[in-house]
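Let me begin by presenting the structure, written as structure tokens, before commenting on it.
All protein chains but one are shown in place.
Now for chain A:
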Amino acid sequence: MNEAGGRVSSQLRKGVLEYCVLALLRDEPKYGVELLTELSAVSVMTTSQGTIYPLLSRLRREGFVDTELRESPSGPPRRYYALTALGTAALAEFAGAWPLFRDAVDHFLTDPQGDTA
């Protein structure tokens, strides 16, 4: 059972995690550990933090985010991720589609016959 629950969470996370990352970058560039701290504050969003880096790498290759190395007041330089225009557009598209999906899924979960019409 536990296994199955983990599978469901993991599949759901795969679909939405990248948009949560884009949403976190909406207002300002952030570095990896900073993003992970904010994601981990919501328990369902990350299990293995290391998996965020391949995701960020893909988002960069797809042009949704830009990266920039910045000096840190303490410690080593940090790689900051910033939203591009393409990323902003993808986020807006997701924000528009998400409520429809959420309502559709709720609809099936609460009224499996789907026969309200």
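Throughout what follows, contacts are C-beta pairs under 8 Å (C-beta built on N, C-alpha and C of every residue); 3 or more make two chains touch, one makes a residue touch a chain; residues count from 1.
Assume contacts and distances are computed from a predicted model.
One chain of the complex is hidden; its UniProt record names it "HAAS signaling domain-containing protein", one of "Spermidine/putrescine transport system permease protein", "Heterodisulfide reductase subunit B", "HAAS signaling domain-containing protein" or "Phosphate ABC transporter ATP-binding protein (PhoT family)". Looking at A:Val44, A:Ala89 or A:Ala104, the residue that reaches the missing chain in the full complex is A:Ala104. Touch with the hidden chain on the side of chain A covers residues 11, 14-15, 31-33, 36, 40, 47-51, 53-58, 72, 74-76, 78-79, 97, 100-101, 104, 107, 114-117.
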